[in-house]
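Before I ask anything, here is the structure I am working with.
A single protein chain has been omitted from the complex, and every remaining protein chain is retained in its original position.
Going by the order they are written in, the chains are A, B and C; count residues from 1 in each one.
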């Protein structure tokens, strides 16, 4: 297996992007990534798009985007792993290089979610479970799936609504330092606690917004990467796992087994452990998801997630900086873009290019945790500054 | 890059399968493939699903199918390359093994198309171009896109409606020998010529039916494959390419450039040439597509496709047996299943397990040609009996 | 065009799926008669809910239908306040996951209590219902 590095990164502004269609939105990141890698786009041998689709008019978005960006006769496909589609795209581009099929590949993540109205968006997300048994008769929604976990976690471990609000406050704080984030303003615990209940006990400020956005990374083999840049960011290991489609088949609703499994595989591949990680993006589509991620990734013991956020241990300067970009919660969560966006953020952090939200980098190791659906998929990627 | 073989194959009956949902349909192939490979399903390290989706109720079909088949905590994703989604799934499973990420992987292709009515299906396929510029205002359909090629080809090369009908007659003949095919009866040239015009000059019998179906293959690394089976079928090269989303950006409408590019890459990787191939599955979603494929794959000179079928050179016993399984045209074309189904058929042919439709195998080399959309994607895979 | 910056499509994509239930029609037929049953593999004994004709454990397709049972314990729950388009005329509904005495979990609406009155561990009873459109479904009722 060949070593593979991220050698170019691009990231659009996230938010309600009614100024662009899906191809124009993807182009913003593609252009940046290619310029950052200082290559000609003809050097890219294949393009993988991560996009869940359904929210916008194009049903073959990979070829739409390739045409718009001027990729001709390039190998391509779209991958879907729900909200982990972006990481799945990066894995595909990675395997192409790691196997020797290609030397330079591009992974793009994009979603244009605001082409449909909000309740249609709620419907599209609610259908992303086991359709007949969860949606047809019971109208489950994405917040409702996570609320089932929140109630169980609160009941078992004493996690409180204030604890969830703390995660939101942290996210909005860092988003206010990230010019590409959907939300640009800080919030207070009171504001979060007093927001509208969406799926009890989860409130509006416990949930990520519906966002448009894109991100892109150029990957290269070791030989090529070393010639291209002084700051390659190495992909040290990608662990992937999954769980049942139907939530009723899960265990205790205290955490996501797919996160446990995929992170253990990633740590093993990268020969690292949670204590070595300087900075992480955790999949905080809901505030409860971030607390469960701390536990499932092994950043703390099971049940101690709330304690970690109460003590500020996941802020910049704490034990480990989590979601210094604002996270899904406040940066936004354009579904297919999220995993690639996380790779971009960790690359910036490891390159010391994160500006006002730079975390201290000691070991040079970062983590990307990207969940699809309600733990249906999980992809965990370990990145590092050196091999 | 490690050598990779197909070591297990499975294939459902194609047709209007109102007796099964998408998971039950996929299960039929998965079970066969696992039994054929003589493995325990726990040995499978990751599962890639090829499915275009949209025709059936599940929006996360990969996890739905994994749950139904009892895959727990397995790495997984869905890939989409329109009608080439099946080949894209096989490539993904292949790269996982070739890179060393996994030793045994499973690629599944499935589509459950008959859960919507026929005109909705026509709509879903028509939208699979450049939406605003081809569908919103002009209502293009899938037959219409190919009809643009047919008219140009007929005008330039003198290809006739009878030539197209000959392709249909050949397809139905072989389908009648394939118990898993959608259509089980032979047709005549007259019947084809007199069928309803769908998109002039293409008629009902120029078009593949709307089918449900699934197929699956187990892949293994060389070391593992040699221990598992005496008849590994080696994946010698996968070439992939693409073309513009919007048909107006193409050249002369005489062939698919994506086929030309991807086949040249596949031949080069496999160190083979068209003359060495014993048996091929060509992407005949429409009769004109098979004739163009002959030319674009280099089985004959440009413009000579009709001559090849007139002379019977692509029948079993001719220069090269093309679509001995009945092809998309008569076996059926459950979109995501098709590429995997092609791998299954060529594996059966190379293993001498194709029964009444067995082609003579001289060089032990087979070809899978799988187009996505109207040449938007193309994947060409070379398979062989020996390395 | 209502707005120069966007073009509302004139074409609505309407998808209404005809879901195949042939292999589990016994479940729906029994439900219509007020009974809750599910599948048990005749090869390995695995009980599955939702019912499935093929065994996820041993991949055998031999199965028998057994009573699902109706006594359950509430594992977790939520109250869906923002409902999707196709439930837009519904009042908010409580959804819970209950663990049946005989094993499998079931996700369903919970009736007979407000969200404030519910706690994990509460005893529930699974009951058959028929929707106004005539579709059978099932709910938990708090004892």
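In this section, contacts are C-beta pairs under 8 Å (C-beta built on N, C-alpha and C of every residue); 3 or more make two chains touch, one makes a residue touch a chain.
Source: prediction; values computed, not measured.
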Residue in contact with the excluded chain [from A:132, A:238, A:254 or A:359]: A:132
Selected residue (touches chain absent from view) among B:53, B:143 or B:213: B:143
Listed residues A:27, A:200, A:253 or A:379, member touching the removed chain: A:27
Contacts of chain B with the absent chain, listed as residue ranges: 18-19, 57, 117, 119-120, 122-123, 126, 130-134, 136-141, 143-144, 147-152, 155, 196-202, 246-250, 252-253
Absent-chain interface as seen on chain A, which is shown: 17-21, 23-24, 27, 31, 34, 41, 54, 56-57, 67-70, 112, 114-116, 120, 123-124, 127, 132, 135-136
Chain C residues touching the omitted chain (full complex): 1, 4-22, 25, 28-29, 85-86, 131, 133-135
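We adopt the following convention: only the chains that are shown with their structure count from here on.
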Relative to chain A, chain with the most remote C-alpha centre: B
Mean-CA-position distance for chain C and chain B (Å): 36
Between chain A and chain B, centroid-to-centroid distance (C-alpha), Å: 33
Multi-chain contact sites of chain A, meaning residues that touch two or more partners: 57, 130-132, 136, 246, 249
Where chain C touches two or more other chains, by residue: 9, 19
